[in-house]
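Following this message is one structure expressed as structure tokens.
Removed: one protein chain of the complex. Kept in place: all other protein chains.
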Amino acid sequence: MVQAQCKEKLTMVVFSGDLDRALAAFIIATTAASMGMEVTMFFTFWGLNVIKKNEGSLKSQGWMLKMLNTMNRGGSKRLALSKFHMMGMGTWMMKKLMKEVNMPTIDELITMANEMGVKLVACTTTCGVMGVSEDSFRSEVTSLAGAAYFLGEANESKATLFI
Amino acid sequence: MVQAQCKEKLTMVVFSGDLDRALAAFIIATTAASMGMEVTMFFTFWGLNVIKKNEGSLKSQGWMLKMLNTMNRGGSKRLALSKFHMMGMGTWMMKKLMKEVNMPTIDELITMANEMGVKLVACTTTCGVMGVSEDSFRSEVTSLAGAAYFLGEANESKATLFI
Partner (left out) sequence: MVQAQCKEKLTMVVFSGDLDRALAAFIIATTAASMGMEVTMFFTFWGLNVIKKNEGSLKSQGWMLKMLNTMNRGGSKRLALSKFHMMGMGTWMMKKLMKEVNMPTIDELITMANEMGVKLVACTTTCGVMGVSEDSFRSEVTSLAGAAYFLGEANESKATLFI
């Protein structure tokens, strides 16, 4: 009875910062939202790169964080394929192929997800370790939270994916 | 009451085209099927390589798709380990080690899964982007479907894995 009243829910950990995995996550998220499901995406580790702003530079303190945040700058436009990146050519080609079949880009998918009510949550722990401040994220990001928040969402979900 | 009558169900997204991850997916699938569970495997992105035919060449239009489908030819016999592939030697060794303990090969696992009623579904969206036609897949593949189909299966499942 109670179950029948529950909205179906989907939770995803986005651990990876690869373009292909990010695309898979957002295609699943927007499809689920269009089916009326509640969706929470929890971005952690390299996954934070997916939701970082494309513009400006990240401010970091100390040489280690400066180095990390230069190499690991992130932002949707800097994501690379996990395979066949080929110094950018493979990734460029994949974007072209997606355009030819009228697939939305990763940026369009992030905007769509946000407009459909998908919650985009950044992991506080990773932000702390990697020295990523809250203003590094794009405006679609709903909030920052920890692993306990993710587990609370997962416990209410029909399916939970680690991507 | 209703729940007790439901068959336990397992759904997997096979995103990866690595031999080791494909093996893990099919070992879990066939074990679950042998326990009486319903199993659906949804192959997407590089995961399509696992279920492509080994024989013949893939027909593609345009130089980008021709290039992609040459580099990313796929087929169970061309899958490589995610680690220690070492230009084929590591992958060859792993197959040898599996044979020594009488483990089935990836091809045998795919056949077994099919005979046990595991549904092998190819992602239509990836097929569209990567220019993979339906006749590129081996006969064990049950159907082509999109992310909405996967989510429907996941919503009925006890566990859903992203591999």
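Per-chain numbering from 1; labels A and B assigned in written order.
Note that in this section a contact is a pair of C-beta atoms (placed from the backbone, for glycine too) under 8 Å apart; a residue touches a chain by one contact, two chains touch by 3 or more.
Small disclaimer: the values here were computed from a predicted structure and weren't measured.
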Self-check item: Contact residue for the chain not shown (choose from A:41, A:97, A:130 or A:144)
Solution: A:130
Practice problem: Against the chain that's been left off, what residues of chain A make contact? List them. | Solution: 11, 13, 15, 17, 44-46, 64-65, 67-68, 71-72, 125, 128-131, 146-148, 150-151, 154-155, 157, 160-162
Practice problem: State which residues belonging to chain B touch the missing partner chain. | Solution: 8, 10, 20-21, 24, 27-28, 31-32, 34-35, 37, 82-84, 93-94, 96-98, 101, 103, 158-163
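Everything below uses one rule, namely that only the chains that are shown with their structure count from here on.
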Practice problem: Could you grab the centroid distance between chain A and chain B? Build each centroid from C-alpha atoms only and quote it in angstrom. | Solution: 25
